[in-house]
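For this view, one protein chain was removed and the others were kept in their places.
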Amino acid sequence: MDKKSLTRRLGRPVLGTVAALAMTAGMLGTGPAKAAESFKIGVVTFLSGGAAESFGVPAWNGGKLLIEALNRGGEVPAPYDKKGFGGMTIEYVLVDEAGGATKQVQEFRNLVQREKVDAVLGYVSSGDCLAVPPVADELKAFLILYDCGTPRVFEEASYTYVFRTAAHAAMDNISLARYMKSKGIEAKYFAGINQDYAWGQDSWADFVASMSVIQPGAKVKTALFPKIFAGQYGTEISALMREKPDLVHSSLWGGDLQAFVLQAGARGLFKRAQVAFSAGDHVIPQLGNKMPDGIILGARGVNGLAAKARPNALTTWFWDAYTKEYKVFPVQAPFRMVQGLLGLKTAVEKAMVANGGKKPNAEELAAAMKGLEWDAPSGRIQMTLGGGHQAIQPNAIGRTKWDTAKGEMTLIDVEYYAAECVNPPDGTKAVDWIKAGFPGAKCK
Amino acid sequence: MTLLRSVPAASALAFAALVLAGFVLPDWAMFLVTMAFAKGLVALGIVGLMRGGLVSFGQGLYFCIGAYVSGLMANWTGITDIFLLSLLGVLAAGAIGTIFGPLLANYRGIFFAMLSLSLSMILYGALSKMTTLGGTDGLNVAAPTFLGYAPEGRPLGLALYLYTSAIVVLVGGLMRGLFNSQRGLIALAIRDNELRIEYLGASVRTAMAINYVIAAVLGGLGGVISGLAIGHVDPEFSFWTTSGEFVFVAILSGYLSIPAVFVGSILLEVVRSFSNLYFPNTWQLALGIFLLLVIVLLPRGLGSLTLRRRKAKEQA
Partner (left out) sequence: MELFAVILVDGLIYGAWLFIVSVGLTLVFGVLNILNLAHGSLYAVGAYTTASAVGAYFAFGGDGFPIGSYAVMIIAAVLVAIVIGPLLERGLLRHFYGRDEVLAVLVTYGVFLILEDVMKLIWGVDPYFVYQPYDLLGSVEVGPLYYVSYDFLVIAVAIIVGLLVWFVINRTRQGKVVLAVIHDREMSQAMGVNVDRVFMAAFAAGVFLAALGGALTAPMISVSPGISVNVIILAFAVVIIGGLGSIEGAAIGAVVVGVARAASVHLLPEAELFIIYLVMAAVLVFRPEGLFQKTQARKI
């Protein structure tokens, strides 16, 4: 009996399995060899699709710049002047976040189990931020969520190895409602245009709830929910103009926001109603003076222009290095990536002090990160919520004003909010805190 | 020796090989195979339809139903037993399939594909709206238990892998039996000429409807396993690109061989995973080129490889 007739007898089911086995077994030992003195991170962010241009790519531009500066050592202002992470060179593996939560869970496993990264830093999409953390805990892998906004991550569950280094999205809309009050913007009727997915729905719900506490008389005229990446807002703009609200709230972002500004501008919406974009700062570099004056703008933290208006050594270093490298100023996404990386650096170095200078494992990192505080270009970051796993940070809201002389957009009437003023205390869900009328808020 | 060529014997051998593999595969590869098998089940349902000349671009509908059944049951009632969840997922998907099956059985070609697609997109839209179910962000699913056994870490991955392998082998064997039966052969004949089958006295509609319900059941089963393996379900399960991926696996594998479906599914996962990591900026380009190459080089799918070889052997 020769070999060939054996395979024939075993039949095709077995053949198929053998082929599958050979295929998978062939890759048992892949992955580049690891240098002794390096710390390897997996970075996951949007490199393609609609969120690449506004979030993923600028964020990674900022991250890459910082990693390279840290690896050279001594360039970033104190306390970050030590080389790499605690002297270890930072290596990275970059993964595209496009493709949905299912794919991201698989890629996360691959990063941890195949690429053997020491930590993963990533995720812009809130769906990914909900799906990946349970896997991180299952694999005992250290994970930093650097960008996504949904409060659900640490309000509905708790994790050991997962941290979010940026404030959740409730802050954006609470700040916006507070700004209306302090600047005397009375909104008898207001309307919303938000994308029809979790981010847009949550942003609108938070804003409506905040308004009902801060301006109890204000009534909702209409709430529009165009599809994400719709690009065409003619009908929505008609609806907004026909309803004649005093104030229009929107959490649109990226290409959708740019298209909306172009189309609404041409039809005079901005002359008829005060418009507020809860996360709109990132379209300024592209739109330039196409962004009308007087728009109320948030940046999901003291990021971008609001950070530049309140400089310190770290912010100025980052602003100048980024502007020099990419010929455009940094907006919110690179600020958040940088605050995540600096938090990781602080945690690694703190853990190394505790363990005698070895490269920390996930347990040691998690212990060091819990409740940590550090300075970032966007201000002081404090891991106070979710039992020390969720950051709060200060926020800023301002108004756009085109500086004709310099040919650049500026932010005027900027109001800064302390972190404790616009974020709930630990143990309270954001929605409940808003509905209760912000008990215990510490505002200056 | 002819015994080995029988379907049950071959299935048993395949299962033994898969079990052995489970003990050598690294964690990530085991997870990859589990996912590929779960998706392969859905694709196998499409292959069943394809034999009758129909291709559904909306199997995401049943994939999503299965996944949400497992997710909601675990969250609402605390049921985490994978056997029970699989049964519930299959029942739910089968019930919906029985409603739509007779309706869709009237449609052919691209209209069947598009109507099935629009059904799955309506579910996508509805789920995106239901904030109580997590909206577009979806919801997390607790880890499954196996008749009271609640493993964690690698044993969990292994248990899930073995469960999926057993299902795949079982379903594969049953589907082979079905394909070889009179009903299965009628489907193949419908592909060649529908009207002729009607004249011969068989009901094309019934055959199509049954194939559709079977595909729905397999879709639900794949969805339950995927939802439990990933630990998260969201409306994306019902999005058209998800359905398109199943169609791709079905076409890549062809309708000639059942194991080819699962090999094809693994191949796609491997290509995607590695191109994603090694070409983070151009992985779609790599995937697109892979897809075109497969279609151009293997127009009848992977399954035609084994068939070709067997024919050559028989001629020799």
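Think of it as A and B in the order they're written, each chain with its own count starting at 1.
Note that in this section a contact is a pair of C-beta atoms (placed from the backbone, for glycine too) under 8 Å apart; a residue touches a chain by one contact, two chains touch by 3 or more.
Just so we're clear, the structure is a prediction, and the values are computed from it rather than from any experiment.
When you scan A:Leu94, A:Ala239 or A:Ala309 for touch with the missing chain, the hit is A:Ala239. Among A:Leu287, A:Ala309 or A:Val431, only A:Leu287 touches the chain left out of the display. Contact with the chain not shown here comes from a single listed residue; of B:Leu13, B:Leu72, B:Leu87 or B:Leu115, that residue is B:Leu115. When you scan A:Val44, A:Val57 or A:Ala391 for touch with the missing chain, the hit is A:Val57. Interface residues of chain A with the unshown chain, by the touch rule above, are 47-53, 57, 196, 222-227, 229-232, 234-236, 238-239, 241-242, 254-255, 258-259, 262-263, 266-268, 286-287, 290.
Listed for chain B, the residues touching the missing chain in the whole complex are 55, 103, 106-107, 109-111, 113-115, 118-119, 121-122, 124-126, 128-129, 193-196, 240, 244, 247-248, 251, 281-285, 287-289, 291-292, 295-296, 299.
Definition applied: only the chains that are shown with their structure count from here on.
If you average the Cα atoms of chain A and of chain B, the two centres end up 35 Å apart. Residues of chain A that touch chain B in their complex: 4, 8-21, 23-25, 27-28, 47-48, 93-96, 99-103, 105-107, 109-110, 112-115, 126-127, 130-131, 134-135, 138, 150, 152, 156-157, 196-198, 201. Listed in rising order, the residues of chain B touching chain A in the complex are 1, 4-5, 7, 9-11, 13-14, 17-18, 21, 24-29, 31-33, 35, 128-129, 131, 134-140, 143, 152-153, 156, 169, 172-173, 176, 226, 230-232, 234, 236-237, 239, 242, 257-260, 262-263, 266-267, 269-270, 272-273, 276-277, 280-281, 283-284, 306, 310, 313.
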